[in-house]
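Every protein chain except one is present and positioned as in the full complex.
Per-chain numbering from 1; labels A and B assigned in written order.
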Amino acid sequence: MNIGNLPFVAAALLVVFGIYTFLFKRNLIKLVIGVSLVETGVNLFLVTLGYRTAGIAPIYTFAPEAERMVLPTPQALTLTSIVIGLATTALLLSFAVFIHRHYGTLDVRKVKELRG
Amino acid sequence: MRKAVILVAFLFVGAFLLLAATSMRPFGEPSFADMDDYFIANTQVEVAANNAVTAVVFDYRGFDTLGEATVLFAAVVGVLALFRKLREDEV
Partner (left out) sequence: MNTGMSIIVRTITRLVYGLTLVFGFYVIMHGHLTPGGGFQGGAVVASAFALLLVAFGAAGIKGRLNHHLLQTLEEIGALAFLALGFVGIGTAFFYNLLAGSGSLLFGQLVADAQLLPLSNPGVFNAGGTLPLMNWAVGLKVMTGIAAVVIVMLIGARKEETE
């Protein structure tokens, strides 16, 4: 394994921690935190895909002389992904508030039965 | 019993992810960069803007931004509909 591959390993570690959190925890808010961790890992992976060694930001205003630029397309895709993650988290938390109002508890094992 | 099955499956998925991350291409050399080289070279001619990322988001790939705006709008409407004041005969 190349030691320069550490950003990819960090993104994969974030995804693994997120999957562990929403498989093994019982509180609903902790499940939402796990989903948010998975989305953060995926966004980091997208941004590190478009890096060129010794590259500058793809902006032309006061740019340094004659360097090569980083790819701009993965940054645009990450922007979209962050906004969609925000929308998902807002809806998940609203559902958590409603479940607590209806059942009185936030334990995932106790909200299985239907209640009128 | 059920917890053991979930633990084995999680260890399998985690090992696969870490193995895939360590055997990726070297960090710093993108494989296919032809489209992005075209974007970098032609942003100031066609779009007349200095910011290549904004030009990609709003001009070259504007359709994806339209989809993202729709998702944000749907989420805001969903949250506002969940917390509305109910009348007497509504569920």
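The working rule: contacts are C-beta pairs under 8 Å (C-beta built on N, C-alpha and C of every residue); 3 or more make two chains touch, one makes a residue touch a chain.
Since the model is a prediction, treat every value here as computed from it, not as a measurement.
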Listed residues A:A10, A:I33, A:A57 or A:V111, member touching the removed chain: A:A57
Residue touching the undisplayed chain, where the options are B:F16, B:Y38 or B:F73: B:F73
Chain A residues touching the omitted chain (full complex): 57, 59-65, 79, 82-83, 86, 90, 93-94, 97, 101
Chain B residues that touch the omitted chain in the full complex: 40-41, 44-51, 53-55, 57-59, 62-63, 65-66, 69, 72-73, 75-76, 79-80, 83
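We adopt the following convention: only the chains that are shown with their structure count from here on.
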Chain B contact footprint on chain A (complex, rising order): 1-2, 4-9, 11-13, 15-16, 19-20, 23-24, 48-53, 58-61, 69, 71-73, 75-77, 79-80, 83-84, 86-88, 90-91, 94-95, 98
List of chain B residues in touch with chain A within their complex: 6, 10, 13-14, 17-18, 20-24, 26-30, 33, 35-36, 39-40, 43-44, 50-53, 55-57, 61, 64-65, 67-68, 71-72, 74-76, 78-79, 82-83
